[in-house]
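Only a single protein chain was left out; the remaining protein chains are all shown in position.
== chain A ==
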Amino acid sequence: MDAIFIFEQLLNGLGYGLMLFLLAAGLTLVFGIMDTMNLAHGSLYMAGAYIAAKVHESSGSFLGAVLVAIVATILIAALIEWLVVRRLYSRDHLAQVLATFGVILIADDLVKAIWGPSPIMAPTPAALTGPVQLLAELPYPAYRLVLLGVGLAVALGLYLLVNHTRMGMLVRAGASNRSMAEFMGVRVGRVFSFVFALGAALAALAGALMGPIGAVQIGMGEAILIPALVVIVIGGIGSVRGAFVAALLVGLVDTAGRAFLPPMLRAVLPPSLAADLGPALAGIAMYVLMAAVLTLKPAGLFPARA
């Protein structure tokens, strides 16, 4: 295990974490500000991935495909908000979870009806298929470097938006105390719509970017929703900063668990025990992290409602 291997795994963890962040940022804002648990967020991620893959295939332009996917997903999100979610703002979390879970089931069946049950192809943009020689000993996938860049840019953009614009101030006000913000004259309804659209755009972006390195298939939204939920719980619900830090933590811990734990266990334990224990421990690493954080800080690392 040399320095380059460790460095490469750090990059991997960072990349995975940033993708989780794109998904978790939208989820945490919606939950934090509207107090609404929107499980259909995973379906928006799936919609982004499918639309981007199909548009990319027929037009040949990846950038165009990502933009189309974002716009189309915002429209889908608006429809879902108007039809379902708007009626749920005043209901309890159980009703919200049930209703948005229903949306997931409908979305999965819709995708099956439109594109069929088989996973579809999402090609990597031709210029980015190969590896880049990052260091003499380290070739790294060009596409993953782009993901890292986009993830960091979006994180910076969100930071500026939330902390240094008027809209961001309203968002923060809504997140920390909704009724007080309403009393102060903030049109919370408008902020809600903005945040819901922003969350959809981020989910679509994550889906579109993950397509070329992952399976674009029915149920892809549910699979990534679980780590995204872990991220927002660790980060503190409603906090974009918390989601960022937690996403990177989860990405790094998960990757490190898979990369370093099995060889380390093999060095100290008998081989058969290490072979059973290693993958099991690596699989639960991020949940252990969540449990540890919640023990020390029950409201998460950066709770929005202090």
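Methods note: a contact is a pair of C-beta atoms (placed from the backbone, for glycine too) under 8 Å apart; a residue touches a chain by one contact, two chains touch by 3 or more; residues count from 1.
One rule holds for everything that comes next: contacts and distances are computed from a predicted model.
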item	value
Complex member absent from the view - protein name from UniProt, among "ABC transporter substrate-binding protein", "histidine kinase", "Cell shape-determining protein MreC" or "NADH-quinone oxidoreductase subunit J"	"ABC transporter substrate-binding protein"
Residue in contact with the excluded chain [from A:Leu67, A:Val84, A:Ile106 or A:Ile120]	A:Ile120
Touch criterion as defined above, residue of A:Gly102, A:Gly157, A:Gly189 or A:Gly283 at the omitted chain	A:Gly283
Touch criterion as defined above, residue of A:Ile213, A:Leu269 or A:Leu294 at the omitted chain	A:Ile213
Residues from chain A at the interface with the omitted partner, ascending	1, 5, 8-9, 12-13, 15-16, 19, 108-109, 112, 116-124, 129-131, 139-144, 210, 212-220, 223-224, 254-256, 258-259, 262, 275, 278-280, 282-283
